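Apart from one protein chain that is not included, each protein chain of the complex appears where it belongs.
Presenting chain A:
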Amino acid sequence: MKSYKLSIIVVVISVLVSCNKDLNTELTYESYEFAGIDEDAGDWNPILLASGSDISVDAPAATNSAEYQAELSEVKSKIASMTPDQKKKVDFWTNNSVLRWNEIALGLIAKYNLIPGPNEDESYTLPDPSNPAGPPPFPFAHPPYASRALAYLSVAQFDGLIAAWHYKFEFNRPAPYLVDSEIPNTYVSNGLPSYPSEGAVLATTARKILTAMFPLEAEYLSKLEQEHLESLILAGENVPSDLEAGIKIGEEIATIALSRAANDGMKNAQAPKAVSDSLRAAAFERFGWQWENLESPVRPVGLTPLFGKVKMWNVPNVEATRPEIPPAPGSEIFQKDIKILEDYADNVTNERRRIANYWQDGLGTYTPPGHWNDIAGEYILKYKMNVIRTARTFAYMNMAIMDGGVSCWDAKYYYYYPRPIQMIKDFETIAGTPNFPSYTSGHSVFSAAAASVLTYIFPQEGEIFNEWAEEAAISRVYGGIHWTFDATVGTTQGRNVAEYTINAAKIDGADN
């Protein structure tokens, strides 16, 4: 009897233990062998800089100099006294930390992607960059904000790496693990010259850009930067002077990127009510319709009415990408769309619900731009991209995503087109209706732009990227918050916008 009871206990415990799942809180990858190291990447055309040599770096001490030898012994003693916690951090950062910093950015986006709620008196307070602690805290990392944060992060990292590559192959100073056989390389060795440190470029650039975008995270980001820099020494990748040169590049390129950001028009994007009302009135006069916010209490201004005026990366004139006028309410096409939406709402199938939720990327998440960064990361790993190819992929994709967002927001506030819940009586949705006009769908534009750039980078995977972009677009119709033409026109718009970025990418030298 006793052994019977005991065996029951054993079974119950083992069932409970086996039910315990490992939930990934970070991208699961380890240091890996790169498909190539792109020795000529120092000659690629950067985005913000004119060339990789625009940022100057002093010639390094020779490996046989006393100065360098002193650095080596410092490295060795640090490695010898490495704690298990430090070792964990070394493993965390890996030899492709672009992905790690991207993942950190996604986490910050999700953390700050919270729409400010109403005050007691039913008024709304906007996040204020001059008082980031709020309440509400700054920023509200909505999709346009996220697209911009990711674009600046990726572009600055890419340019910084081009500068680093330029000097790596100019000075050709080998990595400590190659100079001294007593120094182990934790990562898969790739033979890249180590001066300036590409890891340091990435750490400092990311810390500085993300701190500007998420000012309340300054301390957290600075701690990550320090841990990353320390890991580069402990991994046998760099000596301190490698880091110093990388930090210098990081500081300078981030400063250049942030000065562009300061004047790109984003600070005016969340226009005051008077401006927002005049856009609404203009649309009503032109087209005879106007979107209204139906929240309770009503939000007086839509989300970033002037994001459509923000400086684009590769599109010279946003109006050149503005889509045609949407169907007028009451028209035959419009009435047909109402029927489609009502049918989806009345018949929520498992598949449509899954798609609506899978691509929703709503409040509190990393947003659609973040989702596409997540997807890109997977393919970057699949194709074993090196650090600079990774940065290039993110830079071009995120520029296209942000340009897509700007173009989409231009259309949204030019046409000021109403949402389904406004036009269909008693209509209910399974996704949250956002606080901006309907036409075109942001998800559709962001996704098509991202998928187009990813197809350019990974042509053999293009079919699946485009399938996903179309699924992301229609997901909004399944969710009940967009018209079908918001989605289809938005997809076309995203592809068009991305062409500008792809054309720029094609001549940056990386394809040669």
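Everything that follows uses one rule, which is that a contact is a pair of C-beta atoms (placed from the backbone, for glycine too) under 8 Å apart; a residue touches a chain by one contact, two chains touch by 3 or more; residues count from 1.
Keep in mind that, in the parts below, contacts and distances are computed from a predicted model.
Participant: Which listed name, "Peptide/nickel transport system substrate-binding protein", "Heme exporter protein D", "Transporter" or "NADH-quinone oxidoreductase subunit F", is the one UniProt assigns to the chain that has been left out?
Facilitator: "Transporter"
Participant: Which of A:N190, A:T255 or A:T365 sits in contact with the chain that's absent?
Facilitator: Counting the whole complex, the residue in contact with the absent chain is A:T365.
Participant: Looking at the whole complex, which of A:A262, A:L294 or A:I507 touches the chain that is not displayed?
Facilitator: Residue touching the absent chain, from the options given: A:L294.
Participant: Which residue numbers on chain A touch the omitted chain?
Facilitator: 16, 19, 21, 23-27, 103, 106-107, 110-111, 114-118, 136, 294-297, 345, 348, 350, 353-354, 357-358, 360-361, 363-366, 370-371, 374, 421, 426-430, 432-433, 480
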